[in-house]
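This report refers to the structure that appears directly beneath it.
A single protein chain has been omitted from the complex, and every remaining protein chain is retained in its original position.
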Amino acid sequence: MSVSDTNLQTTRGAFLDGFLRLMSDPMGAVGVVLVILLVLSAVFAGVLSPYDPAAIDVPSKLQAPSWSHWLGTDQLGRDVLSRALYGGQIALSVALISTAMAVGLGVILGMIAGFGPKWLDNPIVLAFDTVRAYPVIILALAVGPIFGAGLNTVIGILVVTSVPYYGRIVRTSVISASKADYVEALMAMGMSRARILARHILPNIIGPILILASMDIPVFIAAEAGLSFLGVGVKPPQSSWGLILDDGYKFIRQTYWLVIAGSVPLITATLGFTFLGEALRDTFDPKLRRGV
Amino acid sequence: MFHSKISKFSNFSQGVTRSIAVASCVWAMSLTGAAAETLRMAVPSDPGYLDPAYWGSTVDQFLIDNLYPRLAKYAPGDEWKIELDAAKSVDLSDPQHIKFELKPGIMWSGGYGELTAEDVKYSYERHLDPEMESGVVTEYAFLEEVEVTGKYTGTIHLSEPSTTFWSSTLVYTGGAIISKAAAEEAGGWFEATPMATTGPYMLGDFEPGNKLVLELNPDWTGDPVDFDKIVLLPIGDENAAELAFAAGEIDYTRTSSGNYDTLVANPPAGSVIELRQTLDPLFLGISQTHESLSDVRVRKAIQLALDLPTIIQATTGGHGKQATGFVAEGLVGHRDGEALIRDVDAARALLAEAGAEGLTVRLDYTNTTARDTAAQIMQANLAEAGITLELNGQDEGTFWSVDEIRAADLQLHLKAWTGNPDGYYTMQYFVEDQIGYWNWEGYASDEYVALLQEARAATDDAARGEIYKTMQGMLEDSGSFVFVMQEPLVSLHRDTIIPGTLPDGRPVFHAFRKAN
Partner (left out) sequence: MLAYCLKRIGLGVLVLMLAISSLYILIQAAPGDPASAMLGPRATPALKAAISEKLGLDQPMPVQVFNYLISVLQGDLGTDLKSKQPVLNTLKIHLPRTLELLGASVLIAALIGIPLGCIAAVRRNSLFDRAIGLLSVSVIAVPAVIIAIFGMLVFAVGLGWVPAIGAGEEEGILGLLHHLILPAIAVGIGWVGYIARLVRASMIEVLSTNYVRNARAFGLPERQIIYRYALRIAVAPTITVIGIGVGVMMGSAVFVEIVFARPGIGKLMYEAVLLRNYPVSLGAVLAASFILIVATTISDILNAIIDPRFLESGE
């Protein structure tokens, strides 16, 4: 993997230019629009929700969509639209926090492995491989109940299982960057390793990493929904798309609206972020394409 | 002779007519692959303990009730009545000394010989062995000994007259008789290991989490059965079971009464849907042994904060009725018109008085859709009173197994016990000795124990009923019990079979028949 010089710390003009290029790709434009809609709906869930998402109204349970309940009601008569909007808050915060932490840790560990003391390289790589040996969902199931179901557990599991992914890529990029002549020159001039990493290597590798990270957001959103569906994620009275889906699955013989209400936002979110990630990659770093 | 004696005990249940709404629909349907000789049934979980001393879950009870003989048991049908099982005759004329004679020629499976009075003696007396730590020791507390008077005959001696020992222990799950030879060979106690049983079916293949097969017992010489094989499939959630039924994968299941109306409106092809009133009390237990719940005002606040009519409406679709106690309507000892009424302000005031504002407690319950619905409403109800309720849905097996760590940690628990027509059965468990076993509420009262004794000795139904009413009032006043309802259930079966069940829909395996 070669070093890309299209890092995101360029001038404002270049940023605008990039954005325009992104929007000129239909997939990118759709992605941008969907993601903006999602972010807005999550941020303003409190204002947009017609009802309290936890308000129970048993007499009007399991209703089909109507003017008073746009997405119908669940088995407790709660307004599904309100629950879906609040579910979006959870989904986005889980995805963003997990991605940020995974990238942060992955970059630090990858740089240590690639450019730190030699004896640390092998153990770190071995640790990465060990974590990658667990299928994510299976590990989450095994470990989730140990730490108790909840948001923090979900985030923890997602971070731990995706750090090795970033770590390995960073390590490889760092190793190839460190062979560059100018790095050797800087070292010969006596500049510290940490300084070289921070000033010269990191800016060169961070762009592609961020693009890859943007492609992980939909995976994290799906994982949160999946874990909540299995009962090891978000717990009531909090709302989550996975919980709506779980209710929908249970009442699948009574109504199909719940399944639809849980899956439409989930599909929209994963598609939106996937389109955006793909377009970002194609626009800014087509070389990544073969890497997947 | 026996029948005239026993009629007295079944009298109290005759008034209870089981209203069974039958909605049947006949569609051309094909059973996907299932062989006609195999009966497939959904059960809530795998069995845990098949030793009558340690049974806990619903499935443990199904299997123990069906596989082991008892002197007499409740008969399949729409009314609760007792019929002889392994006994040829029983003399109940002296409530302190019960004489019995066994039917000859009942053989244990696995070559453990014939069922004798020695087996009866061993089966009953083992519960008294302190090393056994039998879970049903309370039921046997007044057993002195079983005197063997012949190969098939014996006398059960009690330390005091007890009419309820027969109706709530010997004919019920705790009265199961096991093979002395087989049990001793296993070291005196056993768990899920298949043991010597009697009856037309015996345990076959067991794939945990997958299925449990009951096969024909080659040593069985009694009445023949219609199905060669019964396959029990563990499906924890009632909606999943319904789905399996609709997909043609099972022939019989019980499901939540909350689904009754939708089922009738949109019945799976070739199904018969029946709404059944069970005797099973659904109640919320509040452990007074837990630090944060030791103040009676806190427990009463929880009682007052709950919106029971809404919970019942949401989980039964209006087919359930709020309970007043452990004894169902129409049975001896039922309390009239004393159901709890919600009062959130009073609940808040009690909490403030007890200095327990901002309380957080945990609710354990079995993780089915109906229970989860009830739990989420309770969570919202308690939130209005300022109490945070953490929900802890567990599978059947985990929920019912109490070890000492869990016993010390129990807080709120929503649960249904299997009901016995005699309220004594349930109420005898709320004594000090049962704390850590079945008395999860930690209720202990000398006055209550004295009333239990009075009830045992009472031969007059009306007098006993009054005692039961007082006892239920005491339990409710302790703040540790919230009676929700006697849970109605729906049973769902193919029109190609005629299920053999107790009045509440609990399966009696040998009584299942093919419809022709």
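Here are a few things to note about the model shown:
For reference, chains read A and B in written order, and residue numbers begin at 1 within each chain.
One rule holds for everything that comes next: a contact is a pair of C-beta atoms (placed from the backbone, for glycine too) under 8 Å apart; a residue touches a chain by one contact, two chains touch by 3 or more.
Since the structure is predicted, the reported quantities are computational estimates derived from the model, not experimental observations.
Here the missing chain is touched by one residue of A:100, A:126 or A:194, and it is A:126.
In the complete assembly, the contact with the undisplayed chain comes from B:243, out of B:87, B:243 or B:351. Checked against the full complex, the candidates A:62, A:139, A:180 or A:210 give a single residue touching the omitted chain, namely A:139.
One chain is missing from the display, and on subunit A it is touched by residues 27, 126, 129-130, 133-139, 141-146, 168, 172, 218, 222, 225-226, 229-230, 242, 245, 248-249, 252-253, 256, 259, 263, 266-267, 270-271, 273-275, 278, 289-290. In the full complex, the hidden chain is touched by subunit B at residues 32-33, 46, 48-49, 54, 56, 133, 135, 189, 191-193, 206-210, 233, 235, 240, 243-244, 246-249, 394-395, 397-398, 401-406, 437.
The working rule: only the chains that are shown with their structure count from here on.
Between the Cα centres of subunit A and subunit B there is a gap of 48 Å.
By the touch rule above, subunit B contacts subunit A in their complex via residues 237, 239-240, 242-243, 246, 259, 262, 266, 310, 313-314, 367, 369, 373, 376-377, 379-380, 383, 390-391, 393. The residues of subunit A lying in touch with subunit B in their complex are 54-56, 58-59, 61, 75-76, 231, 235-237, 250-254.
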